[in-house]
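Apart from one protein chain that is not included, each protein chain of the complex appears where it belongs.
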Amino acid sequence: VAHEIVIFGASGYSGLELLRWLARHPEVRVVGASSDRWTGQRVRDRAPTAPSELSFTTHDGALAEARSGRLAFLATPAETSLELVPKLVAKGVRVIDLSGAFRLERDDYPKWYGFEHTAPELLAEACYGLPEIDRSADLTRARLVANPGCYATASILAVAPLLAADLLTDAPLALDGKSGTTGAGRGVKEHLLYSEVAETIAAYRLGRHQHTPEIERALAKIAGRKVTVSLTAHLVPMRRGLLVSGYATPKHGVTAEAVATAVQKFYRDARFVRVKTERAAEPGPVAYTNQAEVQAMLDERAGLVLAFGALDNLVKGAAGQAIQNMNRMLGMPPELGLE
Amino acid sequence: VAHEIVIFGASGYSGLELLRWLARHPEVRVVGASSDRWTGQRVRDRAPTAPSELSFTTHDGALAEARSGRLAFLATPAETSLELVPKLVAKGVRVIDLSGAFRLERDDYPKWYGFEHTAPELLAEACYGLPEIDRSADLTRARLVANPGCYATASILAVAPLLAADLLTDAPLALDGKSGTTGAGRGVKEHLLYSEVAETIAAYRLGRHQHTPEIERALAKIAGRKVTVSLTAHLVPMRRGLLVSGYATPKHGVTAEAVATAVQKFYRDARFVRVKTERAAEPGPVAYTNQAEVQAMLDERAGLVLAFGALDNLVKGAAGQAIQNMNRMLGMPPELGLE
Amino acid sequence: VAHEIVIFGASGYSGLELLRWLARHPEVRVVGASSDRWTGQRVRDRAPTAPSELSFTTHDGALAEARSGRLAFLATPAETSLELVPKLVAKGVRVIDLSGAFRLERDDYPKWYGFEHTAPELLAEACYGLPEIDRSADLTRARLVANPGCYATASILAVAPLLAADLLTDAPLALDGKSGTTGAGRGVKEHLLYSEVAETIAAYRLGRHQHTPEIERALAKIAGRKVTVSLTAHLVPMRRGLLVSGYATPKHGVTAEAVATAVQKFYRDARFVRVKTERAAEPGPVAYTNQAEVQAMLDERAGLVLAFGALDNLVKGAAGQAIQNMNRMLGMPPELGLE
Partner (left out) sequence: VAHEIVIFGASGYSGLELLRWLARHPEVRVVGASSDRWTGQRVRDRAPTAPSELSFTTHDGALAEARSGRLAFLATPAETSLELVPKLVAKGVRVIDLSGAFRLERDDYPKWYGFEHTAPELLAEACYGLPEIDRSADLTRARLVANPGCYATASILAVAPLLAADLLTDAPLALDGKSGTTGAGRGVKEHLLYSEVAETIAAYRLGRHQHTPEIERALAKIAGRKVTVSLTAHLVPMRRGLLVSGYATPKHGVTAEAVATAVQKFYRDARFVRVKTERAAEPGPVAYTNQAEVQAMLDERAGLVLAFGALDNLVKGAAGQAIQNMNRMLGMPPELGLE
């Protein structure tokens, strides 16, 4: 029998992407989907491969139906996740949260998210679900998985091998991120209009993007020391896709070969990461897939390491990675339903 | 009477942009236009505001017509410029070259452009024409002006104020450039097809973009010391527009105010540079104009200075700046025909 | 001394375009600009070439300042124009209205615009300002000019020559319009988000687009009989530009030559219309200009005439044409400030 799944926030771009992928997954069945926007409407009108009997409910409606043994995806804003998660966990529902509500240290929340964290025990318990950098982790008993952010996934995948191989000094890392518009969600805001986005590219949230501490935390674990990051996000005129270009300072004596080898080795068995050597890592070729592309090279003349991570922000950067985590939680092969 | 102008390479994107702007200039008249592609065709069929009697000629045809006292714009590949410039100068024609053929030191050419420079005296004589960083220069007698590259213009405008105010260490600068497709020219190449460019973003020429030594040379002049730069160019799904995001290491004790002040002061009287403070520098608002936008801020937490330069790659990054230089050479107000 | 101009609704895409073009016009000066959105802000922050002393006011503020002898552009919704125009005319201000409020017969308003017209005398007095089809009209004493809609301008320019030469039967004309997103205005609506517009194309307002009766009215005048039109508008993933492809039934015996000749002849002296023969009429080459491109051909095999009209929806489809009308009203050369 199939595992029963509920999606909270199913009408955003990540929520719809979850509906599409889960419809193809052989071992699960979506039994609930909540939405602020389309409450009462048939899910199939928006996600044609979704189960025909499903209608969008309110979050409260979905919560009332939640039962022990089910698994919930939360594609909701961080504040909403913070409210819903404790209630779901208390009911015995296992949770994969796609927001930032359970990704940081408690002290980081006021500064980066603008609120005090009200569920510190759950925060301490939450597993950060980036499978490729934490392969030994056993999630089969995890109650709460924090699914990484899209910029964070691309950044960490790009830089982790260099830190794991101890090739970098502790100088701050400059991360230049470029994202398609679905990464900004479906909020109806003037700066997201086609007329405003097309034919330009602009940086936003300079020095204060909320994925910064998430990246620093994950990279510090790999490096075994503090890692400082400055993330600059840019909005690019494309729908899907994200590229992070990282600029890092190599330790004295690091060679081009050392850089290349570090990346190849780190991802030797990674099913969802392709290491690019001759052609650049870019999001286009992995659009609509759960693959990431990474690339790293030494600019020997200038003395900088360039590291790139590319993915589909809605798949490997959100829904796909969440399903990877679901597979791990349910003890299924990590690639099930993702190829 | 109007100054007589000839354009070599008038059928590329920069050449056509020159035709458009020069048609509006009150003091000049285009009397010749050469093109490999459209030889024999009426210019007006491609550039509707061009003089009606003009037809595209071969380069040789335009060269044969060249007379002392005229001014030539060369929107040709570097190799072609290298051939044409000595002949034009010998005939008494003053030249503004939009290629990279006269922008570097002689020793840089084999490595960055793949050829030995065959006109070293003219190279030594050429003036690098970036008006905003070299305002005292008198071009009224210059025979040859090297018009800066688009990435170079945006990069130098972004970083120059920080070096002029001595705010940066000598750590390598990471320059992350993002360009629209017209910056790559009209060459018919697979990677420039709409189907290949749309819905992705990719880095190219990693560590070996030919604007790198041009930027280093110009910045070194400002800093009074060697400046090392790593430029990573990215192709963005937009037609026009270019943004460079620079990541630099501040000297100890540099404050956010110092950064802001340096930029404001540097561009106080610059007619074609707008300093952005609240909103990000981006190419959209300056599309189809000769304006650049710059912005700089200190990421105090991380310890990096972020510096941005944005422009229209065909105007301030090519044809517009070339006309600025023409105005300087002809002793006319710098903004004539550019507003 | 320059003519004094006021713009109502100066913060929409058409309003900003007016600001840009009027800043270059040698004989006028913008002395007022109203905006719901940016009241109190400096105009120059949004339109860098606008007069430096100008700030956005409320509509009421601009109305209070209105004085006899000035000329007002209204880039406001039809309902707002309907309110403002009588007050302005009463004050002796001459008006060019870019909305649909003064373009139709009184009886058309309830059906196509959803309101009863409250100023029927002014409606009867208003001149429809499409210069190319009504060249003999003298606007030097006109108090109120209704500036045509963007779909209407392209449609009428495409089909008028065929009707003027009496080449079409009275079968209904199918007009298939394709517009960039700025044509839909700056309203913050979900269907105008980049994520929704990119990578698709969709028809809207099937059978009930409000430019339909405007087109029928103008074409009927040319044909000297009733003309029936079905306009289907499509939203295209581009910022600017509009193309209308018209499908019409030729009278028996009409030849390809007759079609070609009709168009050439109709636009023989039209400064702002280019007749295309070998290449298709398209908006790209006329972007950011007040030019239109038209093309017509007979599909002899099938027995249909194809007629195309292309323009920049913000220039020839709005602000540029409005300035053409202003020049006519003020007795100035029609192309002044538009080249």
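Just a few scattered comments:
Here the chain labels run A, B and C in written order, and each chain numbers its own residues starting at 1.
What we mean here is this: a contact is a pair of C-beta atoms (placed from the backbone, for glycine too) under 8 Å apart; a residue touches a chain by one contact, two chains touch by 3 or more.
What you see is a predicted model, and the numbers here were worked out from it, not measured in a lab.
Within the full complex, the chain left out of the display contacts the shown chains A, B, C. Interface note: of C:2, C:124 or C:203, the residue touching the hidden chain in the full complex is C:203.
Annotation: of C:117, C:178, C:274 or C:316, C:178 touches the absent chain (contact as defined above). Where subunit B meets the omitted chain, the residues involved are 13, 181-182, 186, 188-190, 192-199, 237-239. Contact residues of subunit C toward the unshown chain are 171-172, 174, 176, 178, 180, 196, 198-204, 206-207, 228-230, 232, 234, 236-241, 243, 245, 247, 249, 280-285, 287, 297, 299-304, 306, 308. One chain of the complex is left out; on subunit A, the residues touching it are 24, 48-49, 199, 274, 285, 288-289, 291, 339.
Here is the rule we use: only the chains that are shown with their structure count from here on.
Subunit A and subunit B touch with mostly matching residues; of the residue numbers seen at this interface, over half occur in both copies.
Here B is the chain whose Cα centre lies closest to the centre of all protein Cα atoms. Separating the CA-averaged centres of subunit A and subunit C is a span of 46 Å.
In subunit A, the residues that touch at least two other chains are 196, 198-199, 237-239.
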